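With one protein chain removed, the remaining protein chains of the complex are shown where they sit.
And then chain A:
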Amino acid sequence: MEDVSAKFVSQKISRTRWRPLPAAALQPPDLFATGSWDNEDNRISIWSAGDLGNAGLNGEYHGEPHLLCDIQHNGDVMDMQFLDQERIVVASSTGAVTIFRHHQNNQTLSANHRWEKAHYHVDQDTSCGGAACTGVVCNNPEIVTVGEDGRINLFRADQKDAVRTIDNADSSTLHAVTFLRTTEILTVNSIGQLKIWDFRQQRNEPSQIFSLAGDRVPLHCVDRHPNQQHIVATGGQDGMLSIWDIRQGTMPVSLLNAHEAEMWEVHFHPSDPDHLFTCSEDGSLWHWDTSTNVSEKPSFLHQGGRSTAYLSHSTINQSVVSAWLSNDPTKDRMEITNLIPNQTLSVNSLDVLGPCLVYGTDAEAIYVNRQLFA
């Protein structure tokens, strides 16, 4: 863990996100954004991951992250995501959804557009109205938000009003949302359900409902396999990681015992989906690696993307397809590493891109690991 640089930032971090790389970029990501929560004065900040100019001979980077610019944000930052290279969509506990623009020439942030009461209780005009917006996902120019009010909003970055709103989509709190395909989204809620919504349908009903059997453990996060869209991972209140195959059944394919407390985020590695990362309230961050389980399969690491050449071979193809689904925990074919040995306070957020990992904690620190697969 020598490659991890830490910085104490005097605010509890609720979200960290790498700025997406332009297509065909070869460099590792260098900029990330953070959002804070539970402060009197919450902020969105843009950080430089460390000075590239200081790269040592063997490719190590030195220097801690340093602040480029920040801006005040009304309410806790509940979720955020980059819309493109310059714009960040931020969900607030006040129910507002804001697009911030990062001006790279003079390193400033400004509010670009705001939907003031995207999420609200009862009546949009009453004073008690705002309901926390808990999740946001973008697929430029579309933005989907979900909230404690059980509402789903579909916005377009360039339009003032919501394109589509599903009131009372869920009777409990929606905790997270992600895109399944361009017109379909996945949501998870506080009674252990995973729902698929299709915006092409005019009906305000989910097209499919999946649920955990038994205890209705709330689900807090969801991510979809980047290449195999039917594989979905969710994390729950009991720290359990569930893998779902949305082509079949209504229950998860596998339930993997993981953290001791709420799993706040789960992310497949965008270009190496054999790797999965989860973080939790118990202060741990786990790296799940299924790439080591098939010994004959060559490693895809450090190739900057999925390698289609390997997939042409049918037997290997088979093993790749089933890497997550066929996974049987008893066979011990998955390698799991806890990346934070002595942490005590919650790790609220993580993001992976290329060989880099960034995460933020309630201990008011952000950490950057630039050599994830070293």
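One rule holds in what follows: a residue touches a chain if its C-beta (ideal position, glycine included) is under 8 Å from a C-beta of that chain, and two chains touch if they have at least 3 such contacts; residues count from 1.
Assume contacts and distances are computed from a predicted model.
Enquirer: One chain is missing here; what is its name in UniProt, given the choices "General transcription and DNA repair factor IIH subunit TFB4", "Transmembrane protein 147", "EF-hand domain-containing protein" or "Nuclear pore complex protein Nup85"?
Expert: In UniProt, the chain that is not shown appears as "Nuclear pore complex protein Nup85".
Enquirer: Looking at the whole complex, which of A:242, A:346 or A:369 touches the chain that is not displayed?
Expert: Only one of A:242, A:346 or A:369 touches the chain omitted from view, namely A:346.
Enquirer: If I consider the whole complex, including the chain that's not displayed, which of A:48, A:165, A:183 or A:211 touches that chain?
Expert: A:211
Enquirer: From the list A:16, A:193 or A:271, which touches the chain that is not on show?
Expert: If we include the chain that is not displayed, A:193 is the one touching it.
Enquirer: Out of A:12, A:73, A:102 or A:225, which residue would touch the omitted chain in the full complex?
Expert: Final answer for the missing-chain contact: A:12.
Enquirer: In the full complex, which residues of chain A touch the absent chain?
Expert: Touch set of chain A with respect to the missing chain: 8, 10-12, 37-40, 76, 78, 93, 121-122, 128, 131-132, 134, 148-150, 168, 170-173, 190-193, 209, 211, 214-216, 218, 237, 261-262, 281, 342, 344-346, 362-365.
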